[in-house]
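Removed from the display is one protein chain of the complex; every other protein chain stays in position.
In order of appearance the chains are A, B and C, and numbering begins at 1 in each one.
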Amino acid sequence: ETSAKKIALSNNYAGNSWRQAMLTSWGKVTGEAVKTGVVAAADAFTTAENQATEQAAQIQNMILQGYDAIVLNAASPTALNGAVKEACDAGITVVSFDGIVTEPCAWRIAVDFKEMGRSQVEYLSKKLPDGGNLLEIRGLAGVFVDDEISAGIHEGVKQFPQFKIVGSVHGDWAQDVAQKAVAGILPSLPDIVGVVTQGGDGYGAAQAIAATDRKMPIIVMGNREDELKWWKQQKDAKGYETMSVSIAPGVSTLAFWVAQQILDGKEVKKDLVVPFLRIDQDNLETNLANTQAGGVANVEYTQEDAVKVIESAK
Amino acid sequence: MNDVLKAVIAVDGAKISFGAVRALDGVTLHVMPGECVGLVGHNGAGKSTIVSVINGGLTPHEGSVASDGERLERYGINVARARGVRCVFQELSLCPNLSIVENARIMHRDLGGFGWRKRAAQIIGKSLDTVFPGHGIDSTRTVGDLSIAERQMVEIAMAFSDAGVPPRLVILDEPTSSLDASLARQMLDHVRRFVGAGGSVIFISHILHEILETSDRIVVMKDGRVVAERPAHDFDHHGVVEAMGTVAKDETGQRSAREQSTAPLVLSHQAAGLSFMARKGEIIGLAGLAGHGQTELLLALHASQAGNWLPERDPLVTFVAGDRRLNGVFELWSILRNFSIASLGDLSRRGLILPGKEATKGADWKRRIEIRTPDMDNRILSLSGGNQQKVLFARALATRAPIVLMDDPMRGVDIGTKQEVYAIIREEAAHGRTFIWYSTEMDEVSLCDRVYVFREGRIAAELAGDAVNETNIIAASFEGVAA
Amino acid sequence: MTFRLSSDAMRLAIPALSLTLLLAAVFWLQPRAMSYVGLNLLFNLAVPIALATIAQMLVMAVNDLDLSMGTFVSFIACVTATFLRDAPVTGVLILAGAIVTYAALGIVIHLRNLPSIVVTLGMSFVWGGLAVLLLPSPGGQAPDWVRWLMTVRPPLAPMAIVASIVIAAVAHLVIMRSSLGVLIRGIGGNQRSVERAGWSIVRARATAYGLAGFFAVLAGIALVGLTTAADANIALRYTLLSIAGVILGGGEFIGGRVSPIGAVIGALTLTLAGSFLSFLRISPDWQIGAQGAILIIVLALRLMLNRLEKREKRR
């Protein structure tokens, strides 16, 4: 029974399509939940700039506002620990997802980012048994997710030594930044057979490479609609093959249901894992059809999904 | 030779050049204890530069500086200050963001330690009381809130103040330029007292009667050289002017009273007190004690006529600034650009500047008003203070605006140039231009057709025709105060 | 009125009034904030911002601007969460080195007559790079004494308030009352005349920058004390926040017109403005825009009070 409980979403960034999709999913699912009386309120809060300090202040305000649970996509896994601890001390349930926090009193719905990176190289090793040179596009320097995925990729390269990373640029998870960075390094690179990415940067890389007379390498995509559409075109035109992997923005709704279950008194393990969302050559069309134009491939979760995830973690 | 041994400061054969400009070309100047040396010369003669040498701010490229008979090899600001050399600079040099007390702290390096505020307040307060009795300036006030005259008073008092090292030589570079007659009188009296007590003063001014009555000895400079040096009583007004190399036409009081009351009205303004109006071709004086609302009226007149949003094809007013650092010169620009900025409309076609026309007009005015520079493309800051002021004058006169507002524009302009400018003003007025002229100098006010006298921010009296004279103006300025 | 407000006092009255009004609005929206714990939650993150604002103010006092404040505080936070905890001696040495670097920047900027904006822009990359090298991914841990300092519960008023008052008082003493402060502000007001009075401008500027570095170091340490851990991007926003804080507090970009107490109040106002917004519950689309709106409102308030004050003065 959680009909009197209030849940808040603390989001640190709204400046890209993934975050926007996440907010939309949250709005859709929680709106329904509030209407049917499952919870009393589920308000979303976003900070203006992607800054841990601002988000910490936001969490402190939520404590003052008397929310029962805070669902959190954190700007930093550690820098919010102070505020999270204060929330826990005030008796508030804190569930972090995507950008998780390390503070032990909070719950974590984590994606195995390392595996996400490693699996890209594994995929390439199947397509290109002979190996070759790779270009790595990283995210924003100094951010946890960037470090994790990159570590996974390098692990993968160690595992499949036929590959060699010959260049690495920071694309800040943005198509235009990635495009610029790739265009700058490309002229000086030897032939590359694959581009390993972190999501949100594949299309930019494809554009930059298309502007030269190089052969299009296998670019691992990140589930954005424009990436999928480009892939589909290339597939239809010349049978281009690749894969696409990212975390689904709808994971915010899973976090919502987990928080609701905890408020309901369910016993829930502190660490839960959600699979990342992977699109392959054969299910490209269906996924593309399900993705909003200009958006991100998405999955929204229901209460039952949450219960299942909680059960399986036990 | 005995001279050098006794001199507080003796500069010998100092030469300084800025690029191609020879600011000092072998100047020798000895200042004895207990004398006031008057230093005169045309704009750009090198007066401020020799001041900088004595004050330690500039090291001469050739020549030497000695003090008390001892040749000082490593002369600098701190050596000069330790020997009691103090300076009031031509441009105001207090920190506007600090209070008077805090400025005193800056000026006196060794005032520090616990409780310095109290000591500084005492020192500056005492000095102000001595130099300007009845000044009414509270030393905790921020300098930026003071009027320009008050700032100058503080600066003068600061130079005469004693915080450990007593002042022995005080250099006053045009200290009275923003003071009205009564304050200037107080200062000059103090200079005599100071000299009488054994101190030395170097006094620079373009107002010759001040120099003549205050100095013991007068040094005349011209083009970086000393051209005459005699005891003051050997000079008269005419002699000084002649020594400066200006052909003087003694024109003061030559004003022919013109009757203008029938000319069409071009501007009227309801200020506090009597209402203000100006007719075509009039020269209108704004008089009264400094800082009593004259500048404010000029600013208000300008603001009410000048458009801030749209460019005006035929602006009604143009302005000659008195405080040239603040609202006069554009420091990064050449002399030519500084000159032409207000008349670009006439020097352009469809918004495009015509460089040829601009240069011709610049050269024209350079000749007309004798701006001392080899090249109008030199930077404005390479000009001496008075020459910068001339550029501002030329800027305003070169426009077509029928009304010229002048905010004490002759500050620091030498006497020869003044005479020329007076002539130009009269000529332009005869052609129908109106001049509204705030001045702190009685001579200039007497040149006007009609005078408004200000007191405490209000227009207290209007004098016209023959009623425009010193007695009437002073009476109107103090009316009610004495009572 | 015979009583005349000095321009320094005026500079202060306006920010103080806007803070009071904003605080009243917050209390009205969220009465729970009106308590010991509530005030602490509202204001504790303002403490490092206030320190950074004081640092920025010192640089602005000599007519310069520091665009590297955010990355510098981030770097200090990284040092605090790693070296200062694990190897205090090395940590202290690094912090001292950082302060010396700041002073050196002041010297270079003065001697070579460089625009401070460009030099500090360049330095912002350097500090950011150093921070990334130190902590490639977020982590580290606050030294226990720092954590204790930032979470201690003094009697009467919460830590955030006490700290703000102490910072304001110390900064006021140093910048407004001491000879050194007069010298620093004098450089902002009229460098030439300070030079003519025989002071060494280089030394004074180096001191101003060094002091700024010192306050920024304190900001970094305080920040880690609150967050318990650091990351390389933790305080990027402090650059703009600190500038905005100085301005809100009545400071000006040039002319050496600054007010330390005002700056602290400005930092508190900025923090409070954020809270005020989240209490309003605006749609997520417009939450960012509302931050802009609130800035505008606070400044409009400032203008209104300014006008009132002027009218008062004229009378």
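Heads up, the rule we're going with is that a residue touches a chain if its C-beta (ideal position, glycine included) is under 8 Å from a C-beta of that chain, and two chains touch if they have at least 3 such contacts.
Going forward, contacts and distances are computed from a predicted model.
Trainee: Look at the options "Dihydroorotate dehydrogenase", "Monosaccharide ABC transporter membrane protein (CUT2 family)", "Ribose transport system permease protein RbsC" or "Nitrogenase iron-molybdenum cofactor biosynthesis protein NifE" and return the one that UniProt uses as the protein name of the missing chain.
Mentor: For the chain missing from the view, the UniProt record says "Monosaccharide ABC transporter membrane protein (CUT2 family)".
Trainee: Over the full complex, note down every shown chain the hidden chain is touching.
Mentor: A, B, C
Trainee: Check each of C:80, C:193 or C:291 against the chain that is not shown and name the one that touches it.
Mentor: C:291
Trainee: Using the touch definition from the top, which of C:34, C:133, C:152 or C:280 touches the missing chain?
Mentor: That would be C:133, which touches the missing chain.
Trainee: Taking the entire complex into account, which one of A:10, A:175 or A:260 touches the absent chain?
Mentor: The missing chain is touched by A:175.
Trainee: Among C:208, C:247 or C:265, choose the residue that contacts the chain missing from this document, as touch is defined above.
Mentor: C:247
Trainee: For review purposes, identify every residue of chain A that touches the missing chain, sorted by number.
Mentor: 14-17, 19-20, 23-24, 48, 138, 141-142, 167-170, 172, 174-177, 179-181, 183-188, 203-204, 207, 211-212, 224-226, 292-295
Trainee: For chain B, which residues reach the chain that was dropped from this view?
Mentor: 302, 306-312, 315, 317-319, 321, 326-333, 337, 341-342, 344-345, 348, 351-353, 395, 399, 401
Trainee: So that we can see where the missing chain sits, which residues of chain C does it touch?
Mentor: 63-64, 108-109, 112-119, 121-133, 136, 240, 243-244, 247, 253-254, 285-293, 295-296, 299-300, 302-303
Just so it is clear, only the chains that are shown with their structure count from here on.
Trainee: Among the other chains, which touch chain A and chain B together?
Mentor: Expected: C.
Trainee: Cα centroid separation between chain A and chain B, in whole Å?
Mentor: 71
Trainee: Suppose each chain is reduced to the average of its Cα coordinates; what separation in Å results between chain B and chain C?
Mentor: 42
Trainee: Quick check: what residues of chain C touch more than one other chain, meaning two or more?
Mentor: Expected reply: no residues.
Trainee: Please name which positions on chain A make contact with chain C in the complex.
Mentor: 11, 14, 23, 27, 43-46, 48-54, 56-58, 60-66, 76-83, 85-86, 102-103, 140-144, 146-148
Trainee: Hey, which residues of chain B end up touching chain C in the complex?
Mentor: It comes out as residues 55, 57, 77-78, 81, 87, 89, 93-99, 102-103, 105-109, 111-112, 116-117, 140-142, 144-145.
Trainee: Taking the touch rule as given, give the residues of chain C at its contact with chain B in the complex, in rising order.
Mentor: Of all residues in chain C, those touching chain B are 6-8, 177, 179, 182-183, 185-186, 188-190, 192-199, 255-257.
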